[in-house]
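Only one protein chain is missing from this complex, and each of the others stays in its spot.
When the chains are written out, they are named A, B and C in that same order, and each has its own residue count from 1.
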Amino acid sequence: MPWEVIIFYLIAGVAILSAGGVVAARNPVHSAVLLMVCFIQIAAVFVMLGAEFLAVIQIIVYTGAILVLLLFVLMLVDPEDLPEFHTGRPVQRAIGALLGLILLLEVAAAVVTRTITGRQGSATLENIEAVGGNTEALGRQIYTEHLLAFEIVSMVLTIGILGAIVLAMPERLGVSGYRRRDTISLGHPRGTDLALPATAGAPIRATAGSKPEPAGIGRTLVMAGDPDEQPVVGGGRR
Amino acid sequence: MSSTVAQPGTDGMPVFAEDMPPTGTYTISDEVAINESERLLTLNMGPQHPSTHGVLRVVLKLEGEVILDCDPIIGYLHRGVEKLGESHRYAQVVPWTDRTDYVAAPMNNLGCVMAFEKLCGVESPERAQYWRVIMSELSRIASHLVWLGTHALDIGALSMSLYCFRERELILDVFEAFCGARLTTNMMEIGGFSRPIPDGLIPQIREFLRVFPDRQKEYDDLLTANPIWLARTKDVGVIPAETAIDYSLTGACLRGSGVNYDIRKAMPYLVYDRLEFDVPLGTKGDVYDRYLVRMEEMRQAIRIITQCVDAVERMDTPLMAYESEYVIPPHKGTMTTAEDMQRHFVWVIKGISPPVGEAYAAVEHPKGENGYYVVSDGSSIPYRFRVRSPDFVNLGVLSHLAKGAMLADVVALIGTIDIVLGSVDR
Amino acid sequence: MTDDLTTESPVQEETPRDPWARELFFADDVEQHPAVRELREQFGEVVVDVVRFRDETTIHVRPEYLRQVSDYLRTHEQLSFKMLIDLTALDMLRLRTAPRFDVVLQLYSIKNRVRLRLKAGVDDGQSVPSVVPVWNGANWLEREAYDMFGIVFEGHPNLRRMLLPDDWDEGFPLRKDYPLRGWKEYPSYNTERTVSRTRTRWTGRGA
Partner (left out) sequence: MNDQPLWLTFIFAFLIMNVLLIGMAYMTYFERKMLGAMQDRMGPTRTGPKGLLQPIADGIKLLGKEDLIPRAADKWVFFFAPLIVFVTAIVGAAVIPFGGTINAFGRDLNLYITDLNVGALFVLAFSSIGVYGIILGAWASSNRYSLLGGLRAAAQVVSYEIILGLSLVGVFMLAGSLSLRDIMLEQQTNLELGPLTVKNWFILSQPLAFILFMIAAVAETNRAPFDLPEAESELVSGFHTEYSAFRFSFYFLGEYISMIVVSLFAATLFLGGPSGPGSSDHWYLGILYILIKAIVFLFFYIWLRATLPRFRYDQLMGLAWKVLLPLVILNIVVTAAIRLASDGLLF
């Protein structure tokens, strides 16, 4: 058996095992770790197929960004507070299994028909070599033939980002601002009213005699020579 | 407001622990229970934490990186200095004060000694007063250097601490030459100084005065205009003037907010009324203002020391008010004449017995007002010895400031209040 | 500041001098002290005693009026004792029979640049009104006084142990009947030699 096939089966085996582990692991963080392993295996399969660019993009985008954000959320979740996936809900489990099976069959059907008919697309090895490599071929395809689709996808993603910001903003300003005001400190005497962020202080006016001198960046220090000079009016509460 | 449920302890004669009713019960107000139901991250910062300046413990309630609640817990370095002060003779109490704020020990000595002198009605001679001013201003610079180094280190400027400690070393050398100790100086005595001033001391101080302004320019270059420093300190921890007064803040925390209260000017002690200096006042009250105020205070301290050294250089008057009965008799004759030896012996063994009364004396410590309140019942041991340490009171504002700030701001806030846990816990 | 002093018209005819002059705060006759004068006028019986020692004025007030007196001194236009410098307590066990404690407040007027000491005598078990509603800075100071003396401040939002551990069950250490080393027997360390007394080979001295 040639080496490449052995390595391929090795990688594929690990990928399938880790994918199974993603579903089976009880701790969501373990699932995420196994998903990362699975992604890297898939990237390795891409490399074996000669699609280095896809492999690297797979790692950078899926492993390096999306899964990190997923982990970011999972780390904050107490595993005991999660709904239990492994027990109960037989209908959901059955439907899930069915959907998975259908998906698998679809992929199989596509592969099998392609093998039976023996038809090939335009991305043959010769064509790719003629362009100058996988990366170049991909670039040409995206930026010439599928430019419109590409731009639409990027617009959709931008809208998604904006939507996320809009959804997150009121939370930040409203609820958490409200919460911040509402918490009471153990060390704090009268809680709510003083827990508000400090507003501008009492007006400070320099009385005659003191010399406001520029100090630091954009600040002045009043150099008081006389103890009776009181730049601050008021004081105390109420 | 919830009412207190704490019970007073037992009274009267000694009772043993098992008979005592449980005291120190928590008075957790009902509102606090909110925090339990909220899904907040409780972070226990300290007492072993690199940037709580010792053994301060701060319990934080976080939502992400934003602080919703902050509860400073102190007492990990409590040694009962006040109780110890009530069980030693007057002259023996002074060394205890070294151990409170150990980065500016001469100032603590000075406050304590001034309270005793006020109680006894002793006034130290002029030359001793000048030397006291020199030593206290030197310790002000030393304390501010420690503050600057650790504050900058907390915010991440690694090298500042080493530069600051380099200059502090010069000051400690002066202390060592003056009294033999570097940290716990026990420098001041009731009535002045009983030991003569060493010969080379004035040139040594002059050398420091020559070197220091240039070195301080280096700190300015590193921090004052540094954009990251500005981002971390400007508009962080703003204390309005009213809040500062309300929370009884003193020192740079109060003056950073623009309130003109410096004991050296407001109620001059020693010879401060003869010296020319300015009190820097901030305009905004944030961390950056307090930084500027303290930097300027160091420059003013240099100004004061220069004047004092000029004044004291040709002075040849006594250093100790020996004419008073409350002052330790001169060492001079103790080895040769029996009378002197007896007088000295009796003073040391019996101590002094000030008149019945009470006195409060305060000095402008680098961290704020360091007050000593002494009550005498006519015996040779203080009846009550109260240390009003500035950073204990100043630290009370931390929980107010930390609310709504971010986690990284807490270390900036602790740094800007300038605490030394020996002084907070006493 | 100076404007206030000059434009203020004299209130009392018999004293031609300005009633708020700074010298009056240091006058030998303590009754001329503006704060004493005002408090006697305003509160009458509440002022128990006035003492002057070493240029310091101490006003003893009745404990139940401590908060009102404090608030009056703080909000008074001319006296303006806006700063609470210190709050502590005194155990008068050996000096008088009753009341047992004195709550001591050191006040400072930024406007007049003078200090004033307020005292309120309390007995053990009696509570004092907290001055936290007047000055926030009293929060920690009152907690400390409670911690050290066991004086309960009525209305304090968070009265619990401060310097001592939360589960401290040995009473209040700054009371005069509290022995220096505490009530409990603590294991004393370093009194027994844990290393044998055999001479070490290197120093020739006992270990």
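Here is the rule we go by: a residue touches a chain if its C-beta (ideal position, glycine included) is under 8 Å from a C-beta of that chain, and two chains touch if they have at least 3 such contacts.
This structure is a prediction, so every number in the text was calculated from the model and none was measured.
Novice: Give the labels of the shown chains that the missing chain contacts, considering the complete complex.
Specialist: A, B
Novice: Out of A:5, A:24 or A:60, which is the one that touches the chain we can't see?
Specialist: Selected residue, touching the omitted chain: A:60.
Novice: In the whole complex, not just what's shown, which of B:201, B:341 or B:407 touches the removed chain?
Specialist: Of the listed residues, the one touching the omitted chain is B:407.
Novice: Which parts of chain A face the unshown chain closely enough to count as touching?
Specialist: 27, 29-30, 33, 36, 40, 52-53, 55-57, 59-60, 63-65, 68-69, 71-72, 75-76, 133-135
Novice: Kindly note down the residues of chain B that lie in touch with the hidden chain.
Specialist: Within chain B, the residues touching the omitted chain are 41-44, 49-51, 62, 65, 152-159, 162-163, 166, 222-223, 226, 228-229, 231-232, 406-411.
The definition used in the following text is that only the chains that are shown with their structure count from here on.
Novice: From the mean C-alpha coordinate of chain A to that of chain B, what's the distance rounded to whole Å?
Specialist: The separation of the two C-alpha centroids amounts to 49 Å.
Novice: Measuring centre to centre with CA averages, how many angstrom lie between chain B and chain C?
Specialist: Those two chain centres are 19 Å apart.
Novice: Of all the residues in chain B, which ones touch at least 2 other chains?
Specialist: Each of 1, 29, 243, 245-246, 259-260, 266, 396, 400 in chain B touches at least two other chains.
Novice: Check each residue of chain A and list the ones that touch at least two other chains.
Specialist: Residues 186-188, 190-191, 194, 227, 229-230, 235-237.
Novice: What part of chain B is in contact with chain A in the complex they form?
Specialist: Of all residues in chain B, those touching chain A are 1, 28-29, 31-32, 34-35, 38, 59, 61, 63, 66, 68-72, 224-225, 230, 238-243, 245-246, 257-260, 262, 265-266, 278-285, 288-289, 291-293, 296, 396, 398-401, 403-404.
Novice: In the complex of these two chains, what residues of chain B are touching chain C?
Specialist: Residue list for chain B touching chain C: 1-4, 6-17, 20, 22-27, 29, 74-75, 78, 80, 82-84, 86-87, 118-119, 121, 243, 245-250, 259-261, 266-267, 357-360, 362, 369, 371, 373, 375, 377, 383-384, 386, 388, 392-393, 395-396, 400, 425-426.
Novice: Write out the stretch or stretches of chain C touching chain B in their complex.
Specialist: So the residues of chain C touching chain B come out as 53-54, 56, 58, 82-86, 88, 90-91, 94-95, 100, 104, 106, 108, 110, 113, 115, 117, 124-125, 127, 135-141, 144, 146-148, 150-174, 177-180, 183-184.
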